[in-house]
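All protein chains of the complex are present and in place, except for one that has been dropped.
Take a look at chain A:
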Amino acid sequence: MDILTMFDYSFMRMAFLAILIITPLFGLLGTMIVNKKMAYFSDALGHSALTGIAVGVICGMHDTTLSMILFAIVFALLLNWINAKAFASTDTVISVFSSCAIAIGLAILSRGGSFSQYSGILVGDVLSITMPEVTGLFVVFIITIIFYLICYNAISAIAVSPILARSRHIRVYLLESLFSVLVAVIVTVSIKWVGILIINALLILPAASARNVSQNARSYSAYAVIFAMFSGIVGLFVSYFTNVATGPMIVIIASAIYFGTLLRPFRDA
């Protein structure tokens, strides 16, 4: 069987391109999300996509991507603000807002028993991606790289000690808000292809695996990107030949890598 026959289909070529953009993006972003202990935050953002769609539907928008992105940005800024005000512990606050948002989203979308037309977004379908959408992803990718080049040090410094960062005149609140918005945008623009249920796994798993095998910031990012891309590419191939949804297959492979990195020979490296 010739493995390259899958590229005879244009949707497979598009999917492959999308994977080549999404996975390194998620790998890089994940390293900082894990450092900043924001795993739960990004999960909540993914779930808020449903509400974003619902808002779009209510406003009669044809393309709900924009309403999703706008809602996620507002949601991210709101969470960040509440978090800084510290009314309650972070995970409680996120949980309250996330459940509330999902409930509203589900309530609106299930009006008249029509939720099934939106259920695709729960699992996502990378094979349905089109060229303009791949271009959009690429733009987000470039923005992320630029943001990382400028702000990575400061955000890492904030993760290590916010007060020490502030003593060095780093603008903690601004940078945390910017980073939250970036995560919100990336999660929402990718959610159609990755799916609400597993998008967080794709963000967290490569970084979590990379932590097990690296000692410094450079190897951390490099491993995260390599693990993410490997899972993405292999997941796409395997899903093509086994006729399984691509997103879940990628996550299964990323999980296998994670458990592999827990084995001793790698840990003592």
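In the analysis below, contacts are C-beta pairs under 8 Å (C-beta built on N, C-alpha and C of every residue); 3 or more make two chains touch, one makes a residue touch a chain; residues count from 1.
As a convention for this text, contacts and distances are computed from a predicted model.
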Open item on the list: Out of "Fe-S cluster assembly ATPase SufC", "ABC transporter ATP-binding protein", "Aspartyl/glutamyl-tRNA(Asn/Gln) amidotransferase subunit C" or "C-type cytochrome biogenesis protein CcsB", which one is the UniProt protein name for the chain not included here?
Closed with: "ABC transporter ATP-binding protein"
Task: Residue of A:Cys59, A:Ala103, A:Ala217 or A:Val244 touching the missing chain in the full complex - done: A:Ala217
Task: Residue of A:Ile33, A:Ile102, A:Val134 or A:Ile158 in touch with the missing chain, whole complex considered - done: A:Ile158
Task: Hidden partner chain, touching residue among A:Tyr173, A:Phe241 or A:Phe259 - done: A:Tyr173
Task: Residue numbers in chain A that touch the chain omitted from display - done: 28, 31, 35-37, 83-86, 89-90, 148-149, 152-154, 156-168, 172-173, 176, 210-212, 214-221
